[in-house]
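Of the protein chains in this complex, one is absent; all others appear in place.
When the chains are written out, they are named A, B and C in that same order, and each has its own residue count from 1.
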């Protein structure tokens, strides 16, 4: 699965995109796997209330299931307009 | 004093403007004087709720005093924009 | 602040562009444009807008100045035509510039609500069946109570 990072999430993790092999059932389980990997993930995901997630390019929440999903993206609250 | 008429008030009275010599103390008194003149005024002023009045080019109401006033205008509710 | 009353058409694109680029540090620009559409009963041939020359400019300036002070605007533009117009012609425009979008929107709506019911313009629609003065709508008068 492709995992994408934007804005300061991208900066903290240090890369815009990576392939992740995971059996995580939900976004939250994926977040826990990533946090367990390295400190930069731990830092980036330390406050989930400051993060938003999109699954296959649709905004969703951290409970969303990952079965059949091809792309997950993490980013801060949006500031368009 | 100049008395001006706009839109269908102008059409009913038949003229856009006239000079009126009057001692009327208020707009309402002037209206009564005009209505007493001729039927076209009676018709134009028959329903004051459908009319608006400006005194010296400021919107006001029918109680407004006329002392020192140079111009009174009668017209239907405005439809700008 | 610029208030223009004229019979001639105006160039909306140019006015909008000039207004939007002419203000330092105003993050939000709103424009409203009124376009002649068909009469409610259909079949409109043309519209004629009558106004009160001595009063119109002053009335519009007063409305515009009130908007600037209430919403702390960087600028406001009002252009309103009179005379004969055809379907698709632009009747008028307003533009507001503010630091924040909510102020720019509210001020533009305020301007429109007051232009509708407090600026001395009267519209007459001509169809094949004759001519009719456009009646003021209760909802337009009611809109003023919001402010």
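In this text, a residue touches a chain if its C-beta (ideal position, glycine included) is under 8 Å from a C-beta of that chain, and two chains touch if they have at least 3 such contacts.
Given the structure is predicted, the values throughout are model-derived calculations rather than measurements.
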item	value
Neighbouring displayed chains - absent chain, whole complex	A, C
Candidates A:23, A:68 or A:81 - the one touching the absent chain	A:81
Interface residues of chain A (partner: the chain not displayed)	4, 6-8, 10, 54, 57-59, 71, 73, 75-81
Interface residues of chain C (partner: the chain not displayed)	11-14, 16-18, 20-21, 23-38, 87-88, 90, 99, 101-102, 104-105, 108-109, 112, 143
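Keep in mind that, in the parts below, only the chains that are shown with their structure count from here on.
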item	value
Interchain centroid distance [CA atoms averaged], chain A/chain C, Å	48
Centre-to-centre distance between chain B and chain A (centres being mean Cα positions), rounded to whole Å	71
